[in-house]
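Apart from one protein chain that is not included, each protein chain of the complex appears where it belongs.
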Amino acid sequence: VATERIITLLTDFGTHDTFVGVMKGVILGIAPAVRIVDLTHAVPAQDVHAAAYHLATAVPYFPEATIHVAVVDPGVGSERHALAVETPRAVFVAPDNGVLSRALDLAPPRRIVRIENTEFMLPRVSTTFHGRDIFAPAAAHLAAGVPLSELGPEIADLVLLSPDAPRVAKDRRIRGRVQHIDRFGNLVTNIPAGVLPPGPCRITAGAAAVDGLSPSYAAAGRGSTVALVGSHGFLEIAVRDGSAAKTLDVHIGDGVNVDPLPPG
Amino acid sequence: VATERIITLLTDFGTHDTFVGVMKGVILGIAPAVRIVDLTHAVPAQDVHAAAYHLATAVPYFPEATIHVAVVDPGVGSERHALAVETPRAVFVAPDNGVLSRALDLAPPRRIVRIENTEFMLPRVSTTFHGRDIFAPAAAHLAAGVPLSELGPEIADLVLLSPDAPRVAKDRRIRGRVQHIDRFGNLVTNIPAGVLPPGPCRITAGAAAVDGLSPSYAAAGRGSTVALVGSHGFLEIAVRDGSAAKTLDVHIGDGVNVDPLPPG
Partner (left out) sequence: VATERIITLLTDFGTHDTFVGVMKGVILGIAPAVRIVDLTHAVPAQDVHAAAYHLATAVPYFPEATIHVAVVDPGVGSERHALAVETPRAVFVAPDNGVLSRALDLAPPRRIVRIENTEFMLPRVSTTFHGRDIFAPAAAHLAAGVPLSELGPEIADLVLLSPDAPRVAKDRRIRGRVQHIDRFGNLVTNIPAGVLPPGPCRITAGAAAVDGLSPSYAAAGRGSTVALVGSHGFLEIAVRDGSAAKTLDVHIGDGVNVDPLPPG
């Protein structure tokens, strides 16, 4: 028995309207057996950077050949292109606005196609809801076996966001920033575990300074601030049983520094 | 291979409790292979009008024979009836309170049945949660192949909300209203594209006046107010990269006028 394809949905549509439900209706009308998984629909409206973060951190946990649909689309109705992108691990369907940037860092595109074949769109394409009219049908047709090349012409390039890497100096001082704040108020930085200094270090964010990394949230006393490597592999700053974002008054984009401490 | 039936759920139950999850447990216990899609559970509490809008705008995007369950039910536990309604396109399971009004404008009922057969309800029917005890089991039994007529006696009429159409004068002046505000703050009016004047016009909502229709959100400058035909086919007023509802201080029910402009 063939395993059914999975389609994931990542949007800024929220769940107060039926936007997401309608996309699922369109998908199931075309590919009735597909499995649909919501990544999140709470991306801040039109925030392509946040969507790119969410997509990249989720993709590694899905089976190969999963089709990821990411619709955060400030340019809907403009001349921006609609893309289908194949990598060795996954397929992506999204507007050409950089939302795939971080996910493609994990595995570069093998093929990029501009979705232009109206045969694989809804009969009437609105100028305001391409999630329903273009992206959902494209993903569903791919899941149903339509080859990527049928969707439109292959192209060479796509829009990429500028890299969001921290600056790491020769003396291992790191200048990064908060790239995401999660539901618990934990500050997820853009500093991957791999660049952290091997020895003792001081982590600074806003008014808070923490010496050393904790193995887990639970290792800290209630209410104390800890730095640790979070579940997605980035340096994270947390307040045990509280919100680091609120307690430390730190926001997305704020600077986070890591400075090696003299041993002893 | 037969395609599995789809059941959609539209409620005002929110997602902070397990109400919706429990309905799904009941459904899967009766019809294990059915596909369940959430339309939205964020209908304002007991707002039958809002639910009617959401249902009607979502239904056209689902495959034929989809079973739509709409539980916004201020009268739960009273004498209001529980209905199963068949149209040429779909099946509806809902309280008899008008929630189906707009959806049935699209395709009139072929058969209306009052759900009374306790064989197709949970063994114990509460007075406060018919979504779980009556509507979910009815939908699941229909999906599993029980004929509509088994659920109870056929009836001739159901409760309908008064029509929500704009007034269109002979000189094509239109007096409509805001029927929905979406997650982005866009004002969805009750004015269908089909009644808009063919020539130049002025659209007025609160303090805002816009001349002419834009092809898309993206066609407007950042922060400017635009009028356009939205994805559901109604006149919509939006603020590019902002919330029209907040910027213009307009609420659901507020008037929206369309007045033809003298050419040139």
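Order of writing sets the chain letters: A and B. Residues in each chain are counted from 1.
Here is the rule we go by: a contact is a pair of C-beta atoms (placed from the backbone, for glycine too) under 8 Å apart; a residue touches a chain by one contact, two chains touch by 3 or more.
These numbers come from a predicted model, not from an experiment.
If you put the hidden chain back, the residue from B:68, B:132 or B:180 that touches it is B:132. Looking at B:77, B:199 or B:223, the residue that reaches the missing chain in the full complex is B:77. Taking the complete complex into account, A:228 is the one of A:23, A:82, A:100 or A:228 that touches the chain left out. Not every partner is drawn; the one left out touches subunit B at residues 13-22, 24-26, 28-29, 32-33, 45-46, 74-78, 126-129, 132-133. Listed by residue number, the positions of subunit A touching the unshown chain are 3-4, 6, 8, 10, 15, 35, 37-42, 54, 57-58, 61-63, 66, 182-184, 215-219, 228-231, 236, 241.
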